[in-house]
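Dumping the structure here so I can ask a few things about it.
Removed from the display is one protein chain of the complex; every other protein chain stays in position.
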Amino acid sequence: MRYDIIIIGGGLAGVTAGLQLHKAGKRCLIISEGLSLHKTPKDEYIAAGGAFLPGDSVISGEWDGNALKAVRTRNLEGTRLEADHFILASGKFFSRGLVATMDAVIEPVFGCDVEFDSCRDKWYNDDFYAVQPFERFGVKPTEDGRVFIGGVPAANLWAAGEILAGETDIEQSALKIVSILVK
Amino acid sequence: MQESNISPNNFEQCLKCNLCTSVCPMMAANPHYPGPKQAGPDGERYRLKDPAFFDLTLKYCLNCKRCEVACPSGVKVGDIIQASRLKYGHQSNPLRDTILASTDFVGSLASPMAPTVNALLEWKPVKKMMNLFGVDSRRKFPSYSKLKFENWFREQVPSQENFRRFVSYFHGCYVNYNYPELGQDFVKLMNACGYGVRMLEGEKCCGVAMISNGMGRQAAVNGSKNLDAMRKALRDGSEAVLTSSSTCTFTMRDEYEHLLGLKTADIRPHLMLATKFIFDRVESGDIRLVFKEERRGKYVYHTACHMQKLGWTIYSTELLKMIPGMDLTVLPQECCGIAGTFGFKKENYPYSQLIGSKLFDLIKKLNPRAVITDCETCKWQIEMSTGYSVLNPISVLAEALDLEKTSRLNVAVPSR
Partner (left out) sequence: MASQEYDVIIIGGGITGAGTARDCALRGLRTLLIERHDLAAGATGRNHGLLHSGARYAVTDSESAAECIRENTILRKIASNCVEETDGLFISLPEDDIEYRKTFIESCQRAGIKAEAIDPKDAIRMEPAVNPDIIGAVKVPDASVDPFRLTTANVLDATVHGAEVMTYSEVTGFIEENGRIVGVTVRNHRSGELSEMRSAVTVNAAGIWGHAIAELAGISIGMYPAKGSLLIFGHRVNRMVINRCRKPANADILVPGDVVCVIGTTSTKVPFEDCDDIRVTADEVNLLLEEGCKLAPSISHTRVLRAYAGVRPLVASDEDPTGRSISRGIVLLDHETRDGLPGLITITGGKLTSYRLMAEQATDLVCSKLGNVKKCETALRPLPGSEEEVGISRQSDSLGRKAAGNRHGARVFQMDFADKSEVVCECEHVTRAEIEYAIKFLDVHNLIDLRRRTRIGMGTCQGSFCMLRVATVLAQALGCPEKASEFVRQYVEERWKGLTPVCWGEGIREMEFMRKQYGK
């Protein structure tokens, strides 16, 4: 299947980007592990005819150099999902956009570079009410919003929402990428 | 050390976000049901300590798997509930449950006397008796067909062997005993796509009704026979084993392994709904479709719960959208409430209809020419509850295709 843009993650960043891109005439597919909590933009997106795969997740990507060509999902086995651009909006730990092992934090689908502290004792703050260091871990993108893999920027894999390192405005980060992709 | 952090029964990945509870159709209709989280991951911790913690209200689980689709943690909520029912539960009405679950056995008895049986099933005294027996008298039974699909197909075998490429067809009980027309449409469609159709040797009921009625052992016996038949079919040259029922497909692909412990890894990639098979080959150019030009009108597509769990709605709807003039609305996914044999049971009938009411109202509001769905029990329920006719995508495609032109195009494709 061929789309203009495939969005990985049906959270606020994913559905915000999907809805705006769809409105701009782009053929989009959103792949969402679990139900989207952000019902309103999701429903609007689907009602407008946007493609949405609920309860599915991307298991692998097919690369040509630093350009992502296609992805495959757990449910649509054997079917290549091609697109010109991909947006990684898979969130932080709760939604498994990031996975913490006992000694590292990784981005599990594409192995994007992730910023984190190498010492586990420094991942948290003893004070529950303080900002937690792990809440700031994430993918550090290029100026315009593309991910790094092994230190090299990807050509067409963009990151939006909570998966980003640092303090993030979820909607704004999605809209920033939308504005680049509709140009 | 702690590399995956996933135990085989992954209930502890549950973070108690309760998204599953919010989508559970039974939870909304029945205050006695504790909901998927409580019945599944929460209950499982206690059952591991002592099986006496098994809760009888688990019988209300529809096994629709909407909870699993909703879960952001990948917890197999529905599997946990079903597995514990098989392990610790017992049938509440053993004779009725066993008969309802034995679709194959009952079908083979009823089919030869179909007109009589169908009339009897509609006859009031019989309905009353069924009521006593625990089957709701308001439930309309699917009628039995005089001509079993298997018998019809026997006549077609020689012509099917003329093709160069083959698929095997798992027709299921419903096509065999109640609705051979769907099977006939399947054969027509696959033939036009350039494939000869074969039967599986000794196909058994997939066992879905046995699983939900606590008959795990019998279901496993059926399952391993079916898997062996599929292995043989693939060895004998079929490119895939195709189906026209989302529930049979889901049961054989997922439940066999998760609930019955059968090994399916070798079969799984080759066992699928016909719509997925055709869509993938249309995309790759291996199959070409030519449709008849005609006015069609408004249709709605209902995603069956197990279809949503498979994640394959997109194949059926994308194929249907290829039909020129097809005005197709994909309905928001709702459970129709029947859940196989569940809705036939007297004690469940009111829940069943209450759960489905949202869907029925929506269909009535949209007033389509027909409803399309990949599931036969949804078909019974929607037809009975709304009066709209319900079609399988296979039949819609077979009817819309210019079979002759399509055949000519596809025969030209060389054998792989």
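Think of it as A and B in the order they're written, each chain with its own count starting at 1.
Please note the rule applied: a residue touches a chain if its C-beta (ideal position, glycine included) is under 8 Å from a C-beta of that chain, and two chains touch if they have at least 3 such contacts.
Everything quoted here is computed from the prediction, not taken from an experiment.
Trainee: Could you tell me which of B:12, B:239 or B:318 touches the chain that is not displayed?
Mentor: Touches the omitted chain: B:12.
Trainee: When the complex is taken as a whole, what residues of chain A touch the one chain not shown?
Mentor: With respect to the unshown chain, the touching residues of chain A are 92-94, 96, 99-102, 119-121, 123-124, 126, 128-129, 132, 134-135.
Trainee: Under the stated touch rule, tell me which residues of chain B contact the chain that is not displayed.
Mentor: On the chain B side, contact with the omitted chain comes from 1-7, 11-18, 34, 37-38, 41-46, 48-50, 52-56, 73.
Here is the rule we use: only the chains that are shown with their structure count from here on.
Trainee: Find the geometric centre of each of chain A and chain B from their Cα atoms only, then give the gap between the two centres in Å, rounded to an integer.
Mentor: Those two chain centres are 33 Å apart.
Trainee: Where on chain B does chain A make contact in their complex?
Mentor: Touch list, chain B to chain A: 1-3, 15, 19, 22-23, 68-74, 269, 276, 279-280, 283, 308-312, 314, 318, 332-333.
Trainee: Note which residues of chain A are touching chain B in the complex, please.
Mentor: 1, 33-35, 37, 43, 46, 51, 53-56, 73-79, 94-96, 101-102
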